[in-house]
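Every protein chain of the complex appears in place save one, which is left out.
For chain A:
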Amino acid sequence: MRRALVALVPGALLLLAACGGAPPAADAGVPEPGGTLRHAISTWPTCLDPALSGGRLFTVPEQIGETLTGQAADGTIVPRLADSWEIADGGRTYTFHLRPGVTFADGTAVDAGVVAQNLTALVALNAAGKSDTLTRNALNSFTGSEVLDPATIRLHFGLPELGFLRNASDPYLTIWSAGTAALPADRRCAGELVGSGPFAIQNVTRNQRVDLVKRPEHGWSRPELGEHEGPAYLDAITYEVVPESGVRVGGLLSGQFDVIDDVPVADQESVRAAGGSVVLGTVPNLVPGIYHNPYSPLGGDLAVRKAILLAIDRTEIRDTVYGPGYEVPTGEVARNTPLFTDLSSQLRHDPAAAAAILDQAGWTPGPDGVRVKDGVRLEPRLTYVAGSTRGATQQDLELVQQQLRPVGIAVQLVPQTAAEASADLADVSKARFDFASGAGAGKDVDFLIGLFRSTNPRLGGFANPGLEAAADALDTATDDASRAAAAAALQRYIVDDAQWIPVREATRAYAAEARVHGYRVDPYAQSVFHDTWLQQ
């Protein structure tokens, strides 16, 4: 929901490389209103509501709903449904002043009462276990709200919630109409969503298509988010689920679709050759990488972890498996994640240092080059979910395997099903893996707290006082300065202790036909169509 006209903000923090030509948003020319944009999407989410499990990061809520705050391209928080706000009690009280004259697609007004209803509904969904982990975390200490007047609402939290303004910009805190807020989870999931955005849902056919129509009365877009004034240019947007990537690309090249998502690297060149553009967006998260099983002797060996961290050549992975428009990871979290800390020197490719660390720890090269210590060969089992592109993929890991071999680490790659992987996570102390591939959904660095505390099933209660203390420090920070310092310290601890070994940046690739103008992706790497227009 954070609009960002990237072409107008060169050098923006969020690097949306539109490779092989000018970014589509940079087209000169007067926008031509009208037309229907046809968008082929690869998957249908289990839920269309971003607040609920399985609904995060789907493109439709972006177009139909709005949030209290917005996130500009450079990551700053700007007004959206709220014109202004005050924070009191060290982050325990937030007062939002709502913008007047904003309506939902059903004609009702966006007022303090409906905001309160939305929050009450989310608390109930949280309690029922229906919501996404991030929704739950955001409202963890929320104790209630008061409607001061129709345009003013005050939220109360039991703990300092310094990240709440950013949480309030995330799609999961989209403010829906009173009718939507009153619906049970399954109907919200099925797409009965009425929001205040520039488009409204006209029709949803599960697992097949969504039709959106323009709201001509929408005139409250925010220039701070890079949006033009007035309603959207497009009359309608049609989303169609096309699971097969070859069919999406073929459909784009033959003019059956205007925009497609999840474009394979191998097809990006043919899209550009046909005059289309490829738009890459970096997803803010804990980057796809490798984590260890703290109960396994090899995974628990800090020297082994540090050696792997240094022996991986991330630039080679980027160049071999991906392409020049993709980023090389420079930290534990994606660089567009708020409070990101640059750790590129710790993530350098240094096989000599890796070898030295292993030598020092007593891992000596055996006759076949694989290191041995106390009769144990350095052959860690690394599990990954076959076919999944969320963590480090099979292709990434095969290259990692090659890169680690000269250092004397013979990684055994073990493909798993999603079921086997989640069974492993249910009890890591009994699971037979030394390392595993993964990634962590995130927004603010706050999510690192939950991911690296020993209560996370992934860590299986394994005590690591240093990590726990670093996570606690971020959790209990009471002002922005100490929060930033604690966030940086936690990220440093994670890399120094090799608690997470980054492999690549998570990147979403979209392609647009030549006649599509003003198309861009937001800081969550989601398509934004408010400013998009079609050359007739």
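As a working rule, a contact is a pair of C-beta atoms (placed from the backbone, for glycine too) under 8 Å apart; a residue touches a chain by one contact, two chains touch by 3 or more; residues count from 1.
The rule is simple: contacts and distances are computed from a predicted model.
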Which listed name, "Cytochrome ubiquinol oxidase subunit I", "Peptide/nickel transport system permease protein", "Ferredoxin-type protein NapH" or "Acyclic terpene utilization AtuA family protein", is the one UniProt assigns to the chain that has been left out? "Peptide/nickel transport system permease protein"
Touching the left-out chain: which of A:341, A:437, A:491 or A:507? A:437
Among A:35, A:91 or A:251, which one is in touch with the chain left out? A:251
Just to verify: which one of A:128, A:148 or A:352 makes contact with the chain not shown? A:128
Selected residue (touches chain absent from view) among A:364, A:402 or A:417: A:417
If the missing chain were put back, which residues of chain A would it touch? 40, 46-47, 53-54, 128-129, 133, 136, 185-186, 189-190, 205-209, 240-244, 246-247, 250-251, 253-254, 256, 286, 291, 384-385, 388-391, 416-423, 425-426, 436-441, 447, 450-451, 456-458
